[in-house]
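Input: a single structure, listed below in structure tokens.
Note that one protein chain is taken out, while the other chains of the complex remain in position.
Should a chain be cited, it is by its letter among A and B, assigned in written order, with residues numbered from 1 in that chain.
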Amino acid sequence: MSSVEFRKELFADERQDDLKQIGRPAIRQDIRGHVTGRTAYYDDHLFERLLHMRCARSPHHHARIRSVDTSEAARMPGVQRIVLAKDVPNNLNTLLSLINFGKDDEPLIAGTKVSYRGEAVAAVIAETELQARQAAAAIRVDWEVLPHVLDVEEALKPDAPQVNAVYPDNTFDYEPYDHVKLRFGDVHKGFAAADEIVEATYQMSPIEQAPMETCGAIAVPETADRILCHTGTQALFFSLGTTAKLLDMPSSRLHFVGGTVGGGFGGKVDSITEPMAVLGAVLTGRPVKFQWDREEEMQVGAPRGAERWVIRDGVMRDGRIVARSFTGYFDSGAYTRLSSYAGTKGVGHLPGPYSIPNVAANVFCIFTNRTPATAMRGFGITGVDFAIECHMDRVAERVGIDPISLRILNAYRDGDMKAHRRTAKNTALVECCQVVADKAGWRLSAEDRAASSLTGTTAERQAIPETALDEEGRIGERRAGRVTGTAPTERSTGRLPAGTRGRDHAAIPVQRPDMEILSERVGHRMPDPAEAGGAPPLAAAAPARPTPPAASPPPARPASASPPPASPPHAAPAPPPAPPRQPEPAQPAHRSEPTAPTAPARGGHDPAPPAQPKPYEPDKPFSRGVNRPGVSRFLTGRRR
Amino acid sequence: MPKIPVRFTLNEAEVGLFVEPQSNLLEALRRGAGDLSPKYGCGQGTCGACTVLIDGEPHLSCLTLAEAAEGRRIETTAGLAQGSSLHALQTAFIEGFAAQCGYCTPGMLMAAKALLDRNPRPSREEVIDAISGNLCRCTGYEPIVDAILAATEGRAA
């Protein structure tokens, strides 16, 4: 029945072929429960005296809350409790605060202002779901409707309505800029040298994950002052940590049960239903279910955000793409959720699987009065891939080259230098194109049929070019009217010498020794500087004193205390840098590396990491990385 | 308002419940009778996750007033297996990888059972029509249709 087809003739020497599971039919371990109806999703647990929680929501895209009148709702039959913003102990959060990324910017229940249609302003807990619904409909809110903005580019204008008070410029802060910068070579020089310029804009709408099971949770007071929470979350401990933070409660009081998810696709990481249900259980002392209905799932459930991409290519008549610039707009909706990460992840993916010597990107994560966006199946990647591949077809048409041939010509080969200064390895686009053409009955030239990902790299394709730098678009400049352009600027303010590889993120000292990435545990071969040919070696040339990271000021930079703009995107894949080693061309891919005599993985950073693990410190407060003053007081748990 | 009594057979067992007058059959089955196999997906007749058989025909339990089940014969996925021996549809779903998250599966199985009870040798088109009211968001329709066909007479192993 399987439609999977294995092309084992490709890259045969790079693969183990004694696998016991892959390529063989398997019986899902959970499927017997599925077909007998016994798989227990979060809602498949029965509790005596279960209460139901429903929200009153904003009918406006953007409005100030003058007052909330709950008097009628409170008198309605079955109503046990009405929950308002003031009942949430720590009513400001951002999801990625648990990994120390971004500022708390979103209330669980809005208290002063709503910034998207459907934002919760109150919740009712009642004996039956119908009673909760009817009481929620009886809550009266005195709204002061505010102007709203629903378009990303409109939101960047200095006079645009301010969506989110924590980010007054309507852009997420990618310090020190209001966007993510990627700079590789000199894209404007590339455009000047190109035979053709092809520019187009691509737009994707939000996409709701629409799982069959809507988001929800049931919270139940347990003995020993703990709260049990059955949840459909895709991120159990993330939801637990978020609940602990919002409710200012030690995480040791929370007993989360989950992992059986009725479809998620990214839409069940936002951790809203869990704190709501737990809060309800705390306030009533009874089991409380908070379940979105289908309309809420569609209206309030965070979708894959809308994206807009402007792609500009400089192309030679023979089809070589010599320069490519991106201006990307991620529509985050009213709050950050995971869109900040979509921005960095998207930039890490540029310029697509193609070897292009000059690349620049400005990518914005923008706040609008739309439903907040979050994760969904490759978010940050899927949209820009759509744009890139549409654009490849457009380029092919302009220069009169077969679209598959154009892709094969420009596709990464093993050893090519990527725009974020990593060497391409395990590339396979050429072979994918060949198989697709074959399947589609599409004729390829003999040259294209003979092409291979393993050959075709050149010294030029391996090189890191001299890179033009700029500092346009610092946080706040746009709102102040000092910057209007969004595309990568032509006004370069410095040059980064050719060969500067950039900061190695894997080289950042890890928080705990057991988090160290060990090459023999990663499962694939580490990048080998010896393979990079003409590329300036990262460590091999000076093993004792590795190359400084790009984060240190390059010589040509103007005297400025600010960090340099040329850092590769945060989302760049961060394989641990290779230790210097003897060339061993025949070494199998799966073998572990020899132990490095020095510690080049941290070469760019001093002081050197501790040679020995720090002793265990039980008195140190348990922190999930939220350590900014005044942000959270949930740090009351202790390591056990 | 007082709860009202309702009696029906559920998977051949007699059930008597007191239900809220406005409550739907899905809630009555799940929280009243404790049969958690029908699922809530939409409450509006779009998804089919709550499909049960009433007198042998597929119905959406979320759009059926609980009281209207009085005296009816109700079947759910929880009653599909006979003791420890699985129904041919269940076996075919297992072997054909016809479930991913599994949330649509109980509804799919009931829609498929209604079809096979009436038409033991359906065509592929008839199978597709029979499950056309049941959504699968994991996009597993092909293996589901294949599994239902595999479960039909003469094709089950």
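General observations
Operating definition for what follows: a contact is a pair of C-beta atoms (placed from the backbone, for glycine too) under 8 Å apart; a residue touches a chain by one contact, two chains touch by 3 or more.
Criterion: contacts and distances are computed from a predicted model.
The UniProt record for the undisplayed chain lists the protein name "Carbon monoxide dehydrogenase medium chain", from the options "Pyrroloquinoline quinone biosynthesis peptide chaperone PqqD", "Amino acid ABC transporter ATP-binding protein", "TIGR00659 family protein" or "Carbon monoxide dehydrogenase medium chain". Interface note: of A:G23, A:P59, A:P77 or A:G259, the residue touching the hidden chain in the full complex is A:P77. When you scan B:T51, B:T77, B:T105 or B:T152 for touch with the missing chain, the hit is B:T51. For the chain left out of this panel, the touching residue among B:V15, B:A114, B:C136 or B:A151 is B:A114.
Panel shows chain A; residues 77, 130, 133-134, 136-137, 293, 295 of it touch the chain omitted from the view. Of the residues in chain B, those that touch the hidden partner chain are 1, 21-22, 24, 43-45, 48, 51, 54, 57-60, 62-65, 67-68, 111, 114-115, 128-134.
As a working rule, only the chains that are shown with their structure count from here on.
Centre-to-centre separation of chain A and chain B, using mean CA positions: 38 Å.
Across the complex, chain B is touched by residues 1, 3, 25-28, 30-41, 43-44, 46, 50, 128, 130, 209-214, 261-265, 291, 293-294 of chain A.
If you check the complex, the residues on chain B that touch chain A are 20, 22-23, 31, 34-44, 46-47, 49, 76-78, 80-81, 86, 89-90, 93-97, 99-106, 109, 135-138, 142-143, 146.
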